[in-house]
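A single protein chain has been omitted from the complex, and every remaining protein chain is retained in its original position.
The first chain written gets the first letter, and so on, giving A and B; residue counts start at 1 in each chain.
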Amino acid sequence: MKRLTLFLVVLLGAYLVWTTQDLPDWGDPASPANSYLSTHYIKKAYEETSVPNLVTAVLADYRGYDTMFETVVVFCAGLAVLTILRRTKRKHKKNVKFRPQREGVDIILQNAARLMIAPMQLFALYVIAHGHHSPGGGFQGGVILGASFILLALAYDLKSTLRRFKENTVLFYSGLGVLIYAGIGVISLVLGGNFLAYAAWGGLLGISEVEAHSYGMLGVEIGVAFTVMAIMFSLYLDLASGGDLDEGL
Amino acid sequence: MNLYGSLLWQFDLLIIPMVIICAIAALTIRDLLSATVVFGAYSFLMCLLWTEMLAVDVAFTEAAVGAGVSTILMVATALHIKRKSKD
Partner (left out) sequence: MYMESLISFIVTEYNYSAALILIMIGMYGMIAKNNLLKKVIGMSIFQSAIILFYISIGYKGGASIPIIKHGSGMADHAAIDPTLYVNPLPHVLMLTAIVVGVATLGVALAILQKIYRVHGTIEEDEILESLKE
């Protein structure tokens, strides 16, 4: 079996090497992938959206519809994990052989976590809000925000974390993010533009259409950050406790 | 020779072998907890490689997601199942 697999994998590698003979030179500015659409984005994105970070501009504006459904995929994955693992009573306790044991309380870890969590959350908010001008955006900021709650649950136990940030609240935020994203699209539809065409917001907010693109992007990034933060924390809750939310790692 | 190569090809020569070694090690180590931690190291080296190829947003995401959250999720799973693997 292993030899057959190795043979198949080497065959695949040889085939891929053969096909890559036709690839353009690495780093060629005139290669097909760097020629048509991306040239338009680089030339026009700053003029059309007033956002210097091209990745954010393309992600949240030109490909906003795509990003909305990526957010929905993250949301659905969180719901799938909840459906698979979540249980209210521990019925199969005898099957869980290697359950992690908490050995006492680590005072160094707890104090370090107490010092670190607030700066982490502040940095996450900065990443979300400043994603237009520097690397960052809703996805990265949301993950860092979720990681700060995971750190809280790792340093202290799961029960006291859940008392501060209840599971229902986590799921509410995950739905709220998708709602904010889709809501911004629907409101721009009501204001007379296309779905997720932020230029229509200009009249409502009293700003130019180019600036409205920038503000619309900030709105959808906040929505993305809510969903990603809530789903990352929810994934940790279910996977670390085995679904019963009794004790974490 | 390639005219458009990377400016920092010395870093590439250092990082790419380490990435490949980490990928092979993550698949061959029998202790599952060690394998997941080596996989976290693999993610972080991959993030360095992408920074060096000027994909700053992707590298930022990978540093937060791949080296942070997904390693924690894998460690959580590895602690809930049998730690020893047969191959």
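One rule holds in what follows: contacts are C-beta pairs under 8 Å (C-beta built on N, C-alpha and C of every residue); 3 or more make two chains touch, one makes a residue touch a chain.
Every value quoted in this text rests on a predicted model; they were computed, and no experiment measured them.
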Out of A:12, A:109, A:122 or A:186, point to the residue that touches the absent chain in the complete complex.
A:12
Where subunit B meets the chain that is not shown, the residues are 1-6, 12, 16, 19-20, 23-24, 26-27, 32, 35-36, 39, 42-43, 46, 49-50, 53-58, 61-62, 65-66, 69-70, 73-74, 76-78, 80-82, 85-87
For subunit A, which residues lie in contact with the unshown chain of the complex?
1-2, 5-6, 8-10, 12-13, 16-17, 20-21, 23, 25-29, 31, 33-34, 37-39, 41-43, 45-47, 52-55, 57-59, 63, 66-67, 70, 73-74, 77-78, 80-81, 84-85, 92, 95-97, 133-135, 139, 143, 228, 231-232, 235, 238-239, 242-243
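Convention: only the chains that are shown with their structure count from here on.
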Inter-chain centre distance, subunit A versus subunit B - centres from mean C-alpha coordinates, in Å
19
Can you check the complex and tell me which residues of subunit B touch subunit A?
2-6, 56-57, 59-61, 64-65, 68-69, 72-73, 75-77, 79-83
What part of subunit A is in contact with subunit B in the complex they form?
25-29, 53, 55-56, 96-100, 135-137, 139-140, 143-144, 146-147, 150, 154, 232, 235-236, 239-240, 242, 248-249
